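Here the complex is missing a single protein chain, while all its other protein chains stay put.
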Amino acid sequence: MNSRRMVGAGIAALTAATLLLTGCSGTDGSSDEAGATTGTLDFYTDKAAWEPDFDELNAASEEQAEITLNTTGYSDAAQYDAFIKQSFRTQKSPGLFTWHTGDSLKQLVDEGLVAETTDLWTKAIDEGWATEGLRAEYTIDDKQYCVPMNIAYWVMYYNKNIFEEHGIEKPTTWEELDAAAGTLKDAGITPYYQTSTLFTFQWFQQLVAGTDPELYKGLSTGEVKYTDPEIVEIMDIWLDQHEKGWFSDAGSTVDPAVGLKQGDFAMINFGSFFNGSLDGAGMVSGEDYDMFVIPAVNADLGTTPVAVESGPLCVAENSKQKDLGLAYSEWWMSADAQTAWNAARGDVAFNPKATVNDPMLADLGTTVADGEHELFTRYFEATPTPILTVALEQFGAFNANPGDPMPFLEAIQAEADKYWADQE
Amino acid sequence: MSRFLRTATLVALGIVWLLPVYLLIINASKSPTTFTSTEAWIPTDFSLFANIADAMQLSGLSDSVVSTLAYAIVSPIIAVVVGAAAGFAIVALRLKRGFLWFVVIFGGTVFPLQMVLLPLFDAYSRVGLYDTHAGMIIVYTAISIPFSAFVMRNFFTGVAHNVFEASVLDGATTWRIFTRIYLPMASSALVAIFILQATFIWNDLLLGLTLSQSDNVRPIVTTLSGMQSTYGGAQMSTVLAAAVLVSLPTVVLFLFTQKFFSRGLALGQY
Partner (left out) sequence: MAVLQTPERERTVGGLPEAAHRPPRRKTPYQAAARGFIAPGVLMVAVLLYLPLLWTTFLSFTEYNGLGDPEWVGLDNYVEMFDDPSFVGSLLNTLLWVAGTLLIPVGVGLALALLTWNLPGGIWLRLPFLIPYAISGIGVGVIWSFILSANGALDQALAMIGIADPPRWLVDAPLNTVVMIIAASWQGVGVNALLFTIGLQSIPKEPLEAARVDGATGVRLFGSILWPMLRPLTAVVVGLSIVASLKTFDIVLSMTKGGPGRASETLALTMYRETFVNSDYGLGSAIAVFLSVVTLVASVLYLRQQLSQKHEM
C-alpha cells in the first residue's frame, strides 16, 4: 500500500466511524421556524441544578402556553457567560437564557443583543404581577429588557435550636444583634459564617448599606472611594468583630448548610434561595432554622435596607426563536406560571399574586414590601465586574488574615480608579 | 531489595493511597439529611444506593451513558492508531525533520484547553458539528493524538532498527510492517494509552460543556457537574455518590487491563 492509499485509508476510517455516529445525532425537534410562538424552546442556564425543576414546569407551560423548555445547564458561571456571548455570533443564538442584572445586562443591551420586553412589563405592572421597584432593575434608558427568573433577599439565617438553647430572640436592632453574637461567643459558639472565596462580600454590603445607603450607592457609581474615611470606619467595625472571634474559620470548606446544621456557627447571611440547601441538608424550615431581616447598623435610617438579587431570563434579539422566547417570557410573568414555578422550586416569588408554599418565604415577601424596608441591589450586581473581582478576592484575603483594612481597600480602589478612568 | 521488603513497602504505601478512596466511599454512603463533617472517618449509615438514585434522578445521568461510552471507546482507538502511525513514520521510516514534525504534533498539548473552547464552539456551530456525536468524537480524537504520538514515538525508539530492516528484506510493505510487527509489539503501550485516554474522555468536563447541549450527546460528567451549585442542588454525599458511580466503569477498565502489563514483553526476540 502506498502512502496516498495510506492517508486515504486513514481518512476513510475516520469518516466511517464518525458517519456511523452522526446517524444517531442529537437533533431534537426544536421549533426553528422564525415567528413560531408555540413549540419547543431551547433554554440555556448557568443554574444547572434547577434543570429538574424547569422540566417539572413543562407540564404547566405546555398546558397554558403550548411551549416546553429544552433546558441545557452549565456548571461554571464564568464560562457560561463567555459561551452565551459567543453564541450571539452563531446560528445558536439562544431563544431563552439566564443572565445577570446590572453591568452585565447593560453590556448586552448596548450591543443590541437582547430583545426588548417593555410591552411585557407594562402588562405585568397593569396586572399587578410585578412591582415598580423590580422593573427598575430591568430598565436601561427607559426601556425594559428580560424578565425576572428569580428574586432573592439577603437575610440572616439562624439555627433555631442554638438560639433557643441560649435564650436568644430574633434581634430587631443592631445592638440586639451584637448582644446575641456576644452571648453566643461567650457560650463557645461561633456567631457568624464566613468564607474566603466567592461569597465574601455580604457582610461588607450589609455594613455599608446599613450605615448609609447613599454611601453604598456611591461606591457603585465611583463617587465614593473605598479608601474614604467612612468606609475605613466601617471596615474597622468588621475588623473588631473578627478580633472578637465572631466569624467561622475561613479555611473551612464544609457546605454552609451542613455547617449551620451541625452548629459550626449560629448565623449565616445568605440569599433566600438558601432554604433549598437547608431543607436538602435535613433541616426543617421554621423548626430547625429560621431567618430575620438584618437590622440596620444606623438606627436612624427610617427604613431597613435589604439586599435584593434578581436573575433575569432573556431572549436574544437575533435568535430564530425570538418570538417563542418572548411568548414564554410573557407566560412566565403571570401569576399562574409563578405559582406553578413555586410549586416546582420553593423560593420567594417576584410576582405578588403568586402563591408561595413555604410560609417562611411567604412572610419574607410580605415583610420586605411593608414600607418599612428598602430594597437595594446586591453588591454582586451593583459593582462593575473588574472591581467586583478584585473586591471579592480582597475581602476573602481579609477574612483569611484580618488586619489593618487599608491595604485591602487600597487594592480595590486601585482597580476602581483604573475602571472609572476607562469609562471617561 | 528483597521481595518481602518491596511487597511490604508497596502494601503500606497502597494503604495510604486508598485512604482518600475510603473517605470518598463512606461519605458517599451517608444520608444527606443526617450528614455531618465532624465524623469524617466513621461510617454512620449506608445510603449509598439511595444517594446514587438521587444523583441519577437529579442529573439525568442515564441519557449520557451510551454516547459517553462511544466517545471513550472510539476516540482513543482512532487516536492510538493515528499516534502510532506518526511514531512509526518518525522512528521506523525516519521521516526527514522528524523531530520538527513530532514537535508540531506534541505542540497540540501546550495550549491551555480553556482557550481552545470558544473558537471551537464558533467553528463547530458554523460547520454543523455542534451538538453532534461526530463532532465530539473528532475533538476527543484530536485531543488524544499528541499524547498517543508521544508515547508511541518514544516506545518505538526502544525497538532496534534492524527489526524494520529485516522485515523489509523479507519483502513486507510499510503498511504490513506497521500493522503486523510494530503494532502487535507495542500492545502494552497501546493499551496503556487507550485506558488513559478513555479515562480522560470519560471524565471530561470542558469540551462536553462547550460543544454539546442535548442530553443524548452530552458526556456524562458534564451532566453530573451541574448538580453542585450554590443556588441549591445536590448535597455533598449525593455528589460523592454520583462520583463513585461514574468512576466505576473506569476502575473496572483498569482492573481488566492490568494483565497487559503483567508480563515483560520480550522485545529482545526481535
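Which chain is which? They are A and B, in the order written, and residues in each are numbered from 1.
Assume a contact is a pair of C-beta atoms (placed from the backbone, for glycine too) under 8 Å apart; a residue touches a chain by one contact, two chains touch by 3 or more.
Here the structure is a predicted model, which means the values were calculated and not measured.
Taking the complete complex into account, the chain left out of view touches A, B. Touching the chain that is not shown, out of B:Ile52, B:Val74 or B:Ala149: B:Ala149 (per the contact rule at the top). Touch with the chain omitted from the figure is made, among A:Asn58, A:Thr118, A:Ser252 or A:Ser285, by A:Ser252. Note on the undisplayed chain: of the listed residues A:Thr117, A:Ser196, A:Gln241 or A:Asn351, the one touching it is A:Ser196. One chain of the complex is left out; on chain A, the residues touching it are 2-7, 10-11, 14, 76, 78-79, 81-82, 85-86, 88, 107-108, 111, 113, 196-198, 249-254, 264, 385-386, 389, 393-394, 396-397, 399-401.
Listed here are the chain B residues that touch the chain not shown: 1, 3, 6-7, 9-11, 13-15, 17-18, 20-21, 23-24, 27, 37-41, 82-83, 85-86, 88-91, 93-96, 98-99, 101, 103-120, 123, 138-139, 141-143, 145-147, 149-151, 154-155, 157-159, 165, 168-169, 171-174, 178, 188-189, 192, 196, 199, 202-203, 205, 221, 224-225, 228, 236, 239-240, 242-244, 246-247, 250-251, 253-255, 258-259, 261-268.
Following the convention adopted for this analysis, only the chains that are shown with their structure count from here on.
Centres computed as Cα averages put chain A at a distance of 36 Å from chain B. Within the complex, the chain A residues that touch chain B are 1, 6, 10, 13-14, 17-19, 21-22, 24-26, 28, 42, 44, 47-52, 72-76, 79, 82-83, 86-87, 89-92, 198-199, 254-255, 257-259, 261-262, 273, 276-277, 280-282, 345. If you check the complex, the residues on chain B that touch chain A are 31-38, 57-58, 60, 70, 74, 78, 82, 85, 114, 117-118, 121-122, 125-126, 130-134, 137-138, 141, 173-175, 205, 209-210, 212-217, 222, 225-236.
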